[in-house]
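The complex appears here without one of its protein chains, the remainder shown in place.
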Amino acid sequence: MGHTLIEKIIGNKVGHEVKPGDIVTVDVDWCMIDDIMVPFAVQKFQEMGFKKVAKPDSVVLIYDHFLPATQVDDTRHFRVGDEFAEKYGIKNVHRTDGICHQLMTEAGYVKPGDIAFGTDSHTTTYGCVGAFSTGIGYTEMAGILGTGQLWIKVPETIKVEIDGTLPGNVTSKDIILTIIGDLTASGATYQAIEFTGSTVDAMSVASRMTMSNMSVEAGAKCGVFAPDEKTCDYCKIPYDDKIKNLRSDNDASYSRILRYRAEDFKPVCACPSLVDNIKPVSELKGTKVDQVFLGSCTNGRLEDLRAAATILKGKHVAEFVKLIVTPASRKVYREALADGTLEILSKAGAIITTPGCGLCCGRGGGILTDDEVVVATNNRNFLGRMGTSKVKIYLASPVTAAATAIAGEIKEG
Amino acid sequence: MSKIWKLDNDIDTDIILPTEYLAFETVQEMKPYAFSPLRPDLAGQIKPGDMIVAGNNFGCGSSREQAPEVVKALGISCIVAKSFARIFFRNAINNGLLLIEQPDLYDEVNEGDEAEVIPGKEIIVNGKHYPIANLPDNLTEILEAGGLVKAMRKRNGLD
Partner (left out) sequence: MGMTMAEKIIACAAGKESCRAGDIETVTLDRLMSNDGTTHLTIDMYNNLKNPHIKDVNKLVWIIDHNIPSDSPKTAASHKKMRDFAREHGITFYEGEGVCHQVMMENHVRPGELIFGADSHTCAYGALGAFGTGVGCTDYLYAMVTGTSWLLVPETIRFNLIGNLKPGVYARDVILTIIGKISANGANYKAMEFAGDGLKNLSVADRIAICNLCVEAGAKTALMEVDDVAMAYLKEHGREPKALFKSDDDAVFSQVFDIDLGEIEPIVAKPHFVDNVVPVKECEGTKIDEAFLGSCNNGRIEDLRVGAAVIKGKHVAEKVRFLVVPASREVYQQALKEGLLDIFMDAGAMVMNPNCSVCWGACQGVIGEGETLISTGTRNFKGRAGHKDSFVYLASAATVTASAIKGYITSAEVL
């Protein structure tokens, strides 16, 4: 009987074959702690009575949710993180470089086959390079800091096969939103999702990141892609036999298989206030908006900014509507400066902020008030996520977001 | 007996504790804001020993452990739901907060009903008995230790 990609990643790590339902303890390759959770993880670590961090080089501290700080107590989190890093010899600290999930692969940490945990639910993002990664709480993180290990239950895998060529105005965001709608917000709970097929093969790593990132919105433990040459280019590693073996066997077994034709996808939105409340953009046409947000670990990458710039070039954001653009990282910002993308966006009237989580985490970056409507490229539209509970949040692709910003109402790109 | 507070499907972590309040230094400061986007008065109404009954996917969303911590700090004795999101599930157990999956209870009880919970066996509400399963062994160990911090302290020879 064959194994799925996830079973292989975990099996390689523990040194024996595993099957879904097995509870195993794994050595952790990467621990990501974001600024919100740093003080809590540190406190738990101290309460647990550890004297040292088991593997300091596997720990990455990233300050992103509180940048720029909007509340006077925010910078305490940076201070606690800096002190902890200094005391325990943690060298990997990103203080102003961008969003954690962007940096964990972009800055060269997580590679195919690695196992990573992070104190943020969108840690599933690193599945884009064929890693097993998932979000945990700060108490478990404290445990890993001390022991270098964590127990996991080997998940069953839902296989999603997508073949064909996507329509021009459809992005990987529309795909993952559609899948979440089909699976529902709890449809993949405890399970892994593996994305395969010719459409996926043709995608950039950036597009795959969007889908891995949002897998958690269907409840998934992780969302993975088998690594290919593109992955290896991105990770700056050789495409060798070890990597080539990181794919599901033909006779692997799945809890469920979903098949899609790329040609059938349409631009969609997740409507207020559930991520699985999916409707085609065409049905929402004409919905007036007050603000558009382009950014986040879901869709704040260069290709997302470029997709928006292509639509916004020579045009202008509608009167009394704000377009807020928050590049995902310093690197993305600089690349978008270099290729003219930011200039196009600025000329179109966009408000371009410094890289960080921005509006997505609800502590700044364009918070809204009662009866306002926002179209956003991030990953959650929960009640009150971006302001009061009477704010209406529609999640969409960068293409839909850009077209909407120009029209001042929801519109297909 | 525990008084039941009834919540819906897909109660997400942003509802349980909005991001605005995540950076408070202590859970005590966070308590008044629990569930505030959905039911601003609820946190003030919950009494120690009460329980929450909910539908599917309770605790979906972020990995913020402040969510189960604040629920526990409010004095909630356990949460009974049709299903839980996985990060919330792990976080709750690690904090010694009992979670019980039960498929029928949600559809048959009302807010304000009184329930008796017998861990590993059943829940009794309005005279009706609802069976519940045992947790896996490794989780029972963490719960019995009183949470992961205490389990680790024991491992480090401190307690």
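Note that the chains take the letters A and B in the order they are written out, and that residue 1 is the start of every chain.
In this section, a contact is a pair of C-beta atoms (placed from the backbone, for glycine too) under 8 Å apart; a residue touches a chain by one contact, two chains touch by 3 or more.
Keep in mind that what you see is a predicted model, and the values were worked out from it rather than measured.
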* Structure fact -> Among displayed chains, the one left out touches A
* Asked: For the chain left off this view, which of A:L103, A:A220, A:L342 or A:A403 is in contact with it?
  -> A:L342
* Of A:I36, A:L145 or A:L368, which one is in contact with the hidden chain? -> A:L368
* Structure fact -> Touching the hidden chain, out of A:Q149, A:S204, A:T310 or A:T354, is A:T354
* To do: Could I get the residues of subunit A that touch the absent chain, sorted low to high?
  => 67-76, 78-79, 82, 95-96, 290, 320, 322, 324, 330, 333-334, 337-338, 342-343, 346-347, 351-355, 358-359, 363-370, 372, 387-388
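The criterion applied here is as follows: only the chains that are shown with their structure count from here on.
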* To do: In the complex, go through subunit A and note every residue touching subunit B.
  => 23, 36-37, 39-40, 44, 47-50, 65-66, 71, 73-74, 76-77, 118-121, 123, 134-140, 142-143, 146-147, 151, 185-186, 189-190, 217, 219, 221, 274, 361-363, 380, 382-385, 389
* Residues of subunit B defined as touching subunit A within the complex -> 10, 12, 14-15, 18-20, 22-23, 25, 36-38, 56-57, 60-66, 68, 83-87, 90-91, 94-95, 136, 138, 147-149, 152-153, 156-158
